[in-house]
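So the structure is just underneath, and the comments pick up after that.
Partial view: only certain chains, each at its native spot in the assembly.
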Amino acid sequence: DSAAKGNSTARVIAPYTVYKGKAAFSVTPLLPTFSKIDSGNLKLDRRGAMMLTFWPAVGERKYDWEKRQRFALSPTEVGSLISMGAHDVSEFFHDPSMLSSNAGQVSKKLYIKALDGGNGYMISLTVSNNLLKSNERFNVPITTAEFAVLKTACSFALPHIIGWDWLTNRSHKGIEGS
Amino acid sequence: DSAAKGNSTARVIAPYTVYKGKAAFSVTPLLPTFSKIDSGNLKLDRRGAMMLTFWPAVGERKYDWEKRQRFALSPTEVGSLISMGAHDVSEFFHDPSMLSSNAGQVSKKLYIKALDGGNGYMISLTVSNNLLKSNERFNVPITTAEFAVLKTACSFALPHIIGWDWLTNRSHKGIEGS
């Protein structure tokens, strides 16, 4: 069980997944990367994210993982999600090729909207590809209970994806005279 | 004190327990299981739960542990519990033999209802056994303070029962060049 000793390279695969009529939806934290700098310290290289994955239903209780689409929520977008009230809307736009020569070819929109009556949310991902002339859309209705899990799990993960978990994985460096 | 070193097999038994006039009630986290997959990574095998246990009073300050009944709250049911407002109701139905040939023989209902006046909740477990023609019911009134402990403890445990505690038990895998 080397995974438990903290110096293993084994990854743990444990997304929180919700299966609904037309699509499934999962969320899992994506950790930041660090690089060693001259001082020997570690500097945040790339922020982490909450990776959302959607894949379509292709029959009763059957889903096609090959047709999945992803959306990586940045820390600030996670802040938006966890502060949503019972009547709020959040909308995020991503261009996976932003700042490259392919910018604008593919655009992704994530839309989270409280359902009328206040008993849940609709989470929608739309992926438009100008080159392929394709437009995919995933709709996953989320209950209040599922959204509470999402909020709690994202709040728990947030300090980790911004790189602050060194706070819980360290020795007493502040001891004078040691 | 091998338990502290993280590679022991000793379990810690520390439920949060509430003793009331007609029954006692305890809650403890049940962790998920993982299996090693070909890549050497660990994949969530079975989600964890919050295990609720009820057992009846059989005299003054005397309770009969042999007559206990259990109810395992799934992560989403935990999300329902921790998002309950001061006037809400939650109701969960379980069939311990679901999808087996014994399906329908035993049914369990957990019912959580805010008390009038807003100063607490009634938690009730009903276990009906069609074969034995039995029907057991446990009623445990919970104060607002006890419910706050329940909420805080369940919110703390939720990331663990969905298998996300690798976030706090790991090395800096994201270091480039190491």
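For clarity, chains are labelled A and B in written order, and residue numbers in each chain start from 1.
In this section, a contact is a pair of C-beta atoms (placed from the backbone, for glycine too) under 8 Å apart; a residue touches a chain by one contact, two chains touch by 3 or more.
Worth saying up front: this structure is predicted, and the values here are computed from it rather than measured.
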| item | value |
| --- | --- |
| With 2 copies placed, total copies in this complex | 4 |
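In this section, only the chains that are shown with their structure count from here on.
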| item | value |
| --- | --- |
| Euclidean distance of C-alpha centroids - chain A vs chain B, Å | 26 |
| Chain A-touching residues of chain B, taken from the complex the two chains share | 6-7, 32, 34, 36-37, 40-44, 75-80, 82-83, 155, 158-159, 162-164, 166-178 |
| Of all residues in chain A, those that touch chain B in their complex | 1, 3-16, 29, 31-36, 42, 45, 143-150, 152-153, 156-157, 160, 165, 168-169 |
